[in-house]
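One structure, as structure tokens, below. Some questions next.
Not every chain of the complex is shown here; the ones you see sit where they belong.
Chain nomenclature is as follows: A, B and C, assigned in order of appearance, with residue numbering initiated at 1 for each chain independently.
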């Protein structure tokens, strides 16, 4: 079949089109026809179908995500809010920071190395498109059971891919998560976060303003990758003589991306760019329609000028291709030559593919014939929006009624000790060093804290020592028991982790990983989680600046645990005052901050010892989190604490074990009055941290806590080469270290 | 007059800014050199930094070795210009045959980033004069292809001539022959090593400041 | 070898470097892996089939790679 031009489409209104195969619903297709007043051309259909997909249009989640804007707490620090590629936060001294988290879940299951690698590539391009220099990455990961054979395929590949791409780009990896749970067996979660730094005046937004400005595509050539099933259908129905094999897998080229970063920052620095957009999902369809839509509205593109890697690609495929390492810029005619010169310097291919027009249509031509003529807003921003039905899951009450209070607790001290060892060596609590040793954490020379620490911390201004700290957290077990509380607990934990290092939490990014939105109980979980997160952000005064939604993480009927992953960014005016987590000096006193209650729903203990999930997650107390955060930041500023570690899954004993092992120091612990040893060691009550206070600072520190109303119980002292719980048991550090460190290598090396 | 130390940026160099920072902290003047420019701009010494030049495609350092700047550096190095190759820079030096042997895939097949203990075996090179022979230092190590290999004769020769400059302590991290972490040429002006001294120059960001000695060594030697 | 439709950044980097080194006229470069397996017994069809199976399930990642198996006498292998 010949080229499906706009004219041809107008002449053949009844020509059958593969809208269903492309993932559009009947009424969505009808709406496209209504918008255009005719049937869409093949190219237009390709564009609408990818841009109106769940992934690009957020059609199921939009109505819920609005709360992040509607309920956003006022923040003077927010320079660019939700809606752009990434939010921008003022951190002082004229410096702004942008950060965002994104998912690359499904591709990483199909081809772990490339899926994860291109996940890093994608989020980094989001950050450079804001005009920022990327300075660090993080990687929250979820896998199926640690001992499942397929996890042996997926995990090493994902880790190698993240390292392979991030190391080659020269971005330090400063933290992340590794969680194992059978619910992620067929749906591993590969989330990636990138943070970038820029001057206030360098913030660039994606828009194409000014008729006559040139549209430049630069970076890798366009190939047939990432078009996937849609393309097979598209090309087969549009032209059955074409080779129909288009790879669904995208291959990343980190070297090309490194050149893209340097080249982009140089064109920004010379002020050559009017608007810019990275090419991610939906490729050129997305970039052209969004740039045009955010600008004055008109754009004309000569699609046959796009440099190709595979000359057999059809125009539809070029529009849908998700080839990596490409960017699109809008440049004033006077700046085009210089722009191309800089690209040439970096060996980056750059091509003028079109220009901004004073109309309000996006028009695309193929060898002189028009194949697209659409109002760009209808493609980019006015896709379908669904308020999908929600239903509280029928199983929820039974799950909550299955209270962990009924689980047998250790009968004696020997069993208590054995359970501590079982906990610290369980895959979720064990050392992640086998993974993180594959990531470069030193490159760029500004990493102040990296794994294992509560947050990663980066110096952003060498002169003043100004820095930022970031932590990501999410606990799907908690969220399964209560998605509203689960999302809040994720935020609370990340907030606490940032504060524990001495930084003041400022802003939030989130990645919402859920099952199918077409399942009302999943939709209910999603609605609860977003409501919970928005409410908690309001209380803590930390606005959501951006994020990502990943739905359909589901195998058959079985959805993953609802898994909101929350990233919190904080600022610290002098990184020299950071609080690390290591216990470094014998004789320093240990204080437990906050209240400890008998809370074991969704706990690591119940999972490791009993394989149990039930009851209610620990109680959320955001006011307490805020107070704890203030105390941790003040104590760091005034030099009152030498080490701090937040308490989360695994409870106090897990935290103390990590701090002891990191610092190579033992600790003698005393169970405080009113608590039994078991609850003291394993409870997961929130709003808590353990701190080490240097001799001579105790009075000042405890007075401050008392004055502000934060419980601070003296629970021990740094001493010796074992963890000794007085009157109960002693665990030599060597034995502890062996247990903590052998697990992952034994599974994956 | 301050000493000018050139730091080459190849496409894909990553630790070039770190090397420049280290030169500055040591009291020198860092000069950025571009791979496509043959001119060394009157520098007194050159650092080939770490990273993934040309993506480490083909072999680490193989494509960078043919860049215009390397032509000049190879000539000048033979004439005595102090040259330090760190990690990828070491690989470039081997590919250029300024240093013997080659660097191969780590024996455990993974990229590894860790704090590495080293023994300084030779404190007489242009880049190690501020250390003492036998001194132990700790600096970061991070690479995927850091296994040093050469034939037995070359290895014996290196040992006999005292050209093994650094050896790994506390476990060989990559299968390097004879625990070799770094070597020098016969004249002692060209040194290459896999670990990263430029990441150990500030207490705040490095595991130690043991790496500073590389940069002060070169400066002192040049001023003297 | 990577399938023809899959991006091969390594091959591309090599190709781009060639003209700079004075080698002209190479229109495409693709880089892949080569495995030499040494087996003691004479390689009959069954053995070959097992090697193919090995390549399919293990040596190659057939999501993105093609492979072919060839027998070489030991002398000819180098």
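Here is the rule we go by: a contact is a pair of C-beta atoms (placed from the backbone, for glycine too) under 8 Å apart; a residue touches a chain by one contact, two chains touch by 3 or more.
Remember, predicted model here, so these are calculated numbers, not experimental data.
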item	value
Whole-file subunit formula (labels as shown)	A x1, B x1, C x2
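By our rule, only the chains that are shown with their structure count from here on.
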item	value
Chain contact topology (line, ring, star, complete or other)	complete
Pair of chains joined by more contacts [C-beta pairs], A-C or B-C	A-C
Centre distance in Å when subunit B and subunit C are each reduced to the mean of their C-alpha atoms	34
Overlap residues in subunit B, where contacts from two or more other chains coincide	54-55, 57
Contacts with two or more other chains, residues of subunit C listed in rising order	9, 13
Subunit A to subunit C touching residues, read off their complex	110-111, 114, 220, 223-225, 245-247, 249-253, 255-256, 309-310, 323-324, 347
Residue ranges of subunit B touching subunit C (in the complex, touch as defined)	54-55, 57-58, 63, 66
Parts of subunit A lying in touch with subunit B, wherever the complex brings them together	160, 163-164, 167-170, 253-256, 258-259, 346-347, 436-448, 459, 575-576, 749
